[in-house]
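Yeah, one chain of the complex is gone here, protein chain that is, but the others are all in their spots.
Our next item is subunit A:
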Amino acid sequence: MDQESNEEQTLASNLQALSVSDPLSNQFNSLNDLCYEISSLQDLASRGSWRSILDKVSRARKLSLLRKPHEHLIYLSYNVLALTKLRKFEDAAEELDSLEDFDSAQYKYDSYPDHYPNRSGSMVPFALRWLHAEIPHKLGKRQVTLDRLYTLLDFVRTKLKDRGSKSMDVSVEQWKKREAFLVNSISCHHLSHKEFQVCLTLLQSLYNIDSPDPVLMSKLGYIQMQLGDLDGSKASFNQVESLMKEGNSGALLDEVEFKNLVSRNKALMYLVGKDYISAVREYDECMERDPSDVVAINNKALCLMYSRDLSDSIKVLESALERVPTVALNETLVVNLCSMYELAYVNHADIKKTLSNWIARVAPDDFDSSCTRV
């Protein structure tokens, strides 16, 4: 497996040259070369089969199928993620407690020159650091999570600074993504606690006036709308629309996605102005362009309900669950549907039970079925 040639010593700047010229230096033919049966774990995760992941990890450990240090860490990461997804937070915390400090020599490639002759640095998967930061909040210790997230952000920024001067483009790119990911995670925490002003400051730090991001501008609009600043959200949405007219998405969105984003933003403005008919019209256009635009579907249903059309609002949500279950089945949509059932039916327990049973058959392991309030 680990056949290396002398060519690997040179810095590879030309992707073409490398893959064509020397097949022997091609370490990774498939994902599984990275780690034992990782593609199977990936597949299970995509299906939401988190319980199967727990089984697989447990089996691999029992039968000692993992040979290399990094494989243990990766399997542990999937395990912690699975436990978190299944809301087994105490167990996830226990797994994390079994580890040494992340920066210890035990988790560095350099400590195992036989396994990793040309690699140096930390083998800790970044997601593990992030999970370690998020878990305390799930156990009721919000402040610990915030402290850890901000510290982690600092850690990422230091890594970026160290790599800035060297030509490590892919690495830098990945660290930049991690930085943005953390800023957004932190914003989420502040948003859930309605600490809006902090969010606006964080968003401002992400915003690049020279290459404006329409998705970011839209999120800004949603936050402004949530706190009641309708003029502010209108201005933000206008900016997004201008970007679309200029054809400027910074390659973040394709044409349909961009059109739908602008339409959905328009619909929101109609909604707050109580013009539900126009809002529904915008959402219908979205659904025609993309039948699995679940935000449009969900919000259209709400507009129908606010227009006194409870029956049709229920139909829209039920039809979506039937048509595109893997996109439509999310806890928010189900909460809305159940609220509608509770209003529409005196004996709503029956219909909610039917829904609940269907969900149990179709939903991924991590679906929080308490949202049906059955």
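Here, a contact is a pair of C-beta atoms (placed from the backbone, for glycine too) under 8 Å apart; a residue touches a chain by one contact, two chains touch by 3 or more; residues count from 1.
To be clear about the criterion, contacts and distances are computed from a predicted model.
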item: Hidden subunit of the complex - UniProt protein name among "Cytochrome c oxidase assembly protein COX20, mitochondrial", "Protein YIPF", "Trafficking protein particle complex subunit 13" or "Urease accessory protein UreF"; value: "Trafficking protein particle complex subunit 13"
item: Full-complex contact with the absent chain, from A:L54, A:M225 or A:L355; value: A:M225
item: Footprint left on subunit A by the chain that the document does not show; value: 8, 11-13, 15, 18-19, 25-28, 30-31, 34-35, 38, 41-42, 45-48, 70, 73-74, 77-78, 81, 84-85, 109, 118-127, 129-130, 134, 159, 163, 168-171, 174, 177-178, 180-185, 187-189, 191-192, 194, 196-197, 200-201, 203-204, 206-207, 209, 213, 215-216, 218-220, 222-230, 232, 235-236, 239, 252, 254, 264, 268, 271-272, 292, 294-295, 298-299, 302, 305-306, 308, 310-311, 324, 326-327, 330, 332-333, 335-336, 339-340, 342-347, 364, 366
